[in-house]
Structures are given as C-alpha cells and as structure tokens.
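Here you go, one structure.
Removed: one protein chain of the complex. Kept in place: all other protein chains.
Here the chain labels run A and B in written order, and each chain numbers its own residues starting at 1.
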Amino acid sequence: MSVRTWLLDPAPASRRQAQLGGWFRAWLAFRRNTLAMTGLVIVALLVLIAIFAPVLADRTLAVQQVLEDRLQGSSALHWFGTDELGRDILTRMIFGARITLVIVFLVSAIVVPIGLAIGLPAGYFGGWVDAVLMRITDIFLAFPRLVLALAFAAALGPGIENAVIAIALTAWPPYARLARAETMTRRNAEFIQAAKLLGASEFRILATQILPLCLPSVIIRLTLDMAGIILTAAGLGFLGLGAQPPAAEWGAMVSSGRQVLLDQWWVATLPGLAIFVTSLGFNLLGDGLRDVSDSRS
Amino acid sequence: MIVLEHASVYYGAGSKRVAAVRDVSLRVAEGEAFGLVGESGSGKSTVLRAIAGLIPHAQGVVRLAGHDMGARRPTESRRMAQMVFQDPYGSLHPNQTVDQTLSMPIAIHKLGDADRRVPAALAEVGLGREHRFRYPHQLSGGQRQRVAIARALILQPRILLLDEPTSALDVSVQAEILNLLTRLRRELGLTMLMVSHDLAVIAHLCERIGVMSGGELLETTTANALAAGNVSHPYTQALLRSNQGFDASGVTG
Partner (left out) sequence: MTDTLLSVRNLRVVYPGDDGDFHAVRDVSFTLGRERLGIVGESGSGKSTTGRAIMGLVAAPGRITADEMRLGDLDLTRMNEAGFRKLRGKRIAMVLQDPKYSLDPVMTVGDQIAETHRQHVNAGRKAARHAALEMLEAVQIRDPERVYGLYPHQVSGGMGQRVMIAMMLIAGPDILIADEPTSALDVTVQTQVLAIMDNLVRSRGMGLILVSHNLHLVSSFCDRVLVMYAGRVLETCAAGDLANAKHPYTRGLLAALPELGHRRAELPQLQRDPAWLEGPL
C-alpha cells in the first residue's frame, strides 16, 4: 500500500493515521492554489536561507569593512555589490534573513499564547471576567507600536529583544479578540453541552474542545499579520531601534542606504526588495491557508 | 428513578420574564420509558435539560435514583444520567475522531482501559473498528447518532435522556436507531426519558407519555390510550388529529 493510499484510507486504524490523513487532505486542497503555493515557496526559501546561512555565505564578509571597496556595483566577487562600508550586500541579506526569522518566531511565540489565554476565558465565561479581560485588552490596543518601542529603547536600551517585546506587547490584542469571538460562537454548541454533561471541567472544555477550534483562525491571522510585523521590525531597524550595527538587519540596511539612494540605489533597494518579497510570501501563504480552512468548514 | 417536582425555568427578568417551564412534576419508574411530546417552544427540551443538570438556574426538585440533584453536580453524579442530543451534526466535536470523543468520558472519570472500552462501546451500537478513527464529517447522520449513543452509554448510566434523537434523520435511518434504542433498553435495563414532537415515534418507544404546551404539562397518558383516542385534554386531541395527516375538513379558518 502506498503512503498516499494509506493516508487517504477512509477507515483509519489509528489516531495517527487519521490525523496525518486529515493534514494530507488539507495539503492536497492547499496545493491546488497556485498563489498559496508561491507564498509557501517564498517562506520555505526564507527559512532555508536562514538555517543554512553559514553554508551559503562567509560570515566574515557580512561585517568586514573594506573601505576601499565601498559602494561598488554588481561584480563577480560581490553579486549584489557593496554597501557604504564595503560589506558584501548579498551576504548581509542572507544573514539578515536569520534576524527576520528570529523576530517573526519570537513575536509569534509570545503573541499567540497571550492572546489565547486572555480571549478564551473572556469568551467562555462572559460577565465580569469578560469585562475585565477586555478592558485590559483595550488598554494595550491603545498603545502605538513605534512610540512604545521608542519608550522601551529609551528605558532599556535598543536591541532586537526589546524590539520584539515592544512589537509583541502591541500585537496580541487582536488575537485575544479573535479567540474571544470564536469562543463565544462555540460555547453553546451541543458538543460543548455534551462535554459538560459528561463531567468535563471548564479547563478541559477550554483546552481540549474550544482551543482547537480557535487555532485555525488565529494561525491564519498570524500569517497575514506577519507582513506587518516584519515591516514594523524593519521600521524599528530603520529608526535604529532594532538590531544594532553591525548586525545585518534588513530595515537597518535600508536606512543606511538612504544617503546614497540616488547614485548607488542597490544599497537600499535590494534589502527593501527582500522585505517586500518576504511580506508578500507570508500574505499569500495566509490567504491560501484561509481558503483551505474556509472550504473545509 | 426520576422524580421531578415543581420544576420551573425562567428566562429574563422583571416584566420581560418568560417561563420556559412552569411548575412541571413527573415521575419515571426504574426501567420505564417515559415520553414528553409537544411542539417547539412547549418546554419539553428544557425539562430534559433541567433533569440533566444543564440549567443551573432551574427551580424545583430533581431526584435521580433517590439522590437529590442540585444546581452544581459533582463529577461522580454524571454517571447516573446521560443524554443523546438531537442534532447528530452538532453533538460531536468536528475536529475529534470517534475514538477521542469516546475516550474523553473515560479520561474524565478515570475509568482506564480505554483500548478495550472504546471498541466495546462501538460494537454495542452496531459500529465497527473501521469507524473508530474517523472524523464526524466522514460519518453518515445515522452513524453519528450511534456514536452519540455510544458516548452516552460508555459511563454505564442507569438513565438515558433523549432529546429528539431521530428528528434529523431519514425514515429508514430512524427505524434503525429506534430499534437500537429498544434493544439497548432491554439489554441494559435503562430508564428512558424521551422528548419528541412526533407522536408515532414517542408511542413506539414509550409506555407513558406526557403532553406539554406553553411550558406546562397538560396531561399524562399512555401509548395505548393515545392510540385508542382516549385523551381528555383538547390540545392532546388536536395533536392526535394532526398526526393523522392532512384532512381539509378538519380545518377551521
């Protein structure tokens, strides 16, 4: 029996087979959407480049300043040219992918658990629990992201970690709202009543019954938000608040290339293009995931 | 086995207060099958849910097997009475396999031995090993309802509450489920309380029948009396007439 037949078996013999089969079917549906596949390829490339950065490029080239070679155009040695300090742009972009990925991963890891932890109880219990949690959410929603980042930089010093915290603290409220809305839709469903009748505790219901139903929309929202997060991080980098030199963060690269934009356009434009393509990739991926999830529900 | 005394359920407050159930009392003996028939809004499903303990603000006394049941019920007490819901599409979690759905009560009550209990529960309702790891959307309506029944019975309750269990099913599937319920009742000695709007279905399964309308229990009769037309309340008579199909001469403007 081929793997495909095993996965598509309408009478699975184990939980693992059923689960993998479900994911496989979703994958088949996803695969049909060309734009979504493009997004997936872009994101996959980003991840691979980030992981294999040391293999793809020489780390020292990213920081080594060779002032005689500064602001050179494309050449056999420097495919994307050099920046204002003589560093190889391509190498810096490759290592910059790592920073972008780290930011994306850290923000997601903070934002999703907080959003769920606040939104699920708010939606399920209602009443004063809902009121209190939603007012807290409103407070954080009111903070402008960049201003908060500036404040953090002023208080704790600039750096990637602080940028991540600043972004995460202002990014979680929509997820709490989303989780709350999904929970409110489901909380009176008959399978929830059945679970209560079986004696399930509220925690069990929230964690095993309602949480899995909220995850798809949260993940889709996250992928679509990713573009915004990357742009915000780049913006912070642009302002000098994110990764500090000599780290090769794309936003910082765009910023430092501003002065020579007219004559040596590649110094700012190429990292900018990387930001654009990455954001686009995440957007397409998120759209594709949403299409698949809509068609299955 | 089931004692309900002066049960009332109100929704809303003040001048907008609505009585879904108004002072309903009934008793069901052990091993008996009691039917509650009425139209939508009659309060019959609310009565069932109040007995099940799903309505914390219900008033009145609920006694199951001699034990008083309050608003907050301890987990242990859940093993006494279980319910099969109306909608086979809504009563199973869409993202959980049949195995997960049936394993949950085992885990909650720490019964252990899930690998033996789950297939046994499936066999009891006429499902096989091939159904164990399917998701609800891979099952037909009748199969889903069987899973719901298996879930209700896995805790070995003595009371089975049924909320319109066959209303959403095709005629041929309904017959299968009704036969299954008859068999289970006989084999497991269950006490049943069933709610439906369909007189024929209720009379098929239940000996004693209560007629509800507008939140009140109008009359309690037996299946045989209904069949013979020996009913006192005019509403019951109207219900009987409508059950006989369309009759233009019976309609007043």
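Keep in mind that, in the parts below, contacts are C-beta pairs under 8 Å (C-beta built on N, C-alpha and C of every residue); 3 or more make two chains touch, one makes a residue touch a chain.
Model, not experiment: these values are computed from the prediction.
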Chain not shown, its touching partners among those shown: B
Sole contact to the chain not displayed, among B:Q59, B:S77 or B:T182: B:T182
Of B:E5, B:E39 or B:E130, the residue in touch with the unshown chain: B:E39
Option touching the unshown chain, where B:T75, B:Q156 or B:S242 are the choices: B:S242
Absent chain, residues of chain B that touch it: 39-40, 141, 170-172, 174-176, 178-179, 182, 197, 199-201, 203-204, 223, 226-228, 238-248, 250-251, 253
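In this section, only the chains that are shown with their structure count from here on.
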Whole-Å gap separating chain A and chain B, where each centre is the average of the chain's CA atoms: 47
Sites on chain A touched by chain B in the complex: 10-15, 17-18, 22, 189-191, 193-201, 204, 208-209, 212-213
Chain A partner contacts - residues on chain B that touch it in the complex: 52-54, 75, 78-79, 82-83, 85-87, 90-97, 99-100, 104-105, 108-109, 129-135, 138, 148, 151, 155
